[in-house]
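Report on one structure; see the data block that follows.
The complex appears here without one of its protein chains, the remainder shown in place.
And now, chain A:
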Amino acid sequence: MSELAIEREIDRTKMQVSDEVAIEITGMNKWYGAFHVLRDINLTVNQGERIVIAGPSGSGKSTLIRCLNALEEHQQGRIEVDGTVLSNDLKNIDKIRSEVGMVFQHFNLFPHLTILENCTLAPIWVRKTPRREAEERAMHFLEKVKIPEQADKYPGQLSGGQQQRVAIARSLCMMPRIMLFDEPTSALDPEMIKEVLDTMIELAEEGMTMLCVTHEMGFARQVANRVIFMDAGQIVEQNEPEEFFNNPQSERTKLFLSQILGH
């Protein structure tokens, strides 16, 4: 949980938050059996926002962002993503999933397919993109994450950092309007963390709406426009990064920050 220094200058020209609402969560509750994981979550995310979600282990961060593309089902409340309300209707769910990219802690690449096939699979089958076009787009995004030369290898032949960048490219190939990241760097060694964070910063610079669960406080400080602190299934506090780190309001936030930043 170090504070990783991000060396390069961040270009903020395109990082603009619009008035358009990307995600709206109202009064959302979720239980695992009798266990109340998420309690009365209210959150509005505008197009172009870069949100970092932080909090102690088991506080429900993963569960929250997994509810946004229906990987987990919520029992109460309303979630609207990009104008579509999440309901039990499978058509809605598939639509939202194809609009929202997700990057996992353990990459979840498909080991039986090459890197290129990993990237073209969903565009071809879900979006019905012609194969040639899908491959061109995949190569474009693989170049963007700086590994076009690995296109014909299998995931098992790549390093962790490379795999995570492929996972990001794979999501981008679906041209999502929103990207969700669930601890994308916690399974990686320090050098690899940097290459993945660089990719994420580039995405932010292009104006992508991002929700990111991470312990990389350097990233939160410099890239996020809002930091959300969760504890015990609740949103305890949210603020701009400067305020959040320098002037935390609740005791729990202070405790968490002192632990994670080590002062």
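Here is the rule we use: contacts are C-beta pairs under 8 Å (C-beta built on N, C-alpha and C of every residue); 3 or more make two chains touch, one makes a residue touch a chain; residues count from 1.
Everything below uses one rule, namely that contacts and distances are computed from a predicted model.
Trainee: One chain isn't displayed here; going by UniProt, is it "Sarcosine oxidase subunit alpha family protein", "Amino acid ABC transporter permease", "Lipopolysaccharide export system ATP-binding protein LptB" or "2Fe-2S ferredoxin-type domain-containing protein"?
Mentor: Answer from the record: the omitted chain is "Amino acid ABC transporter permease".
Trainee: In the whole complex, not just what's shown, which of A:Cys67, A:Ala122 or A:Leu142 touches the removed chain?
Mentor: Of these options, the touching residue for the absent chain is A:Ala122.
Trainee: Given the contact definition stated above, which residue among A:Ala22, A:Leu64 or A:Met102 touches the chain not shown here?
Mentor: A:Met102
Trainee: Considering the whole complex, which of A:Gly27, A:Gly83 or A:Pro111 touches the chain not shown?
Mentor: A:Pro111
Trainee: Consider the whole complex, including the chain that is not shown, and state which of A:Leu71, A:Met139 or A:Ile260 touches that chain.
Mentor: A:Leu71
Trainee: In the complete complex, which positions of chain A touch the hidden chain?
Mentor: 69, 71, 90, 94-95, 97-98, 100-102, 104, 106-112, 121-122, 125-126, 154-157, 170-171, 174
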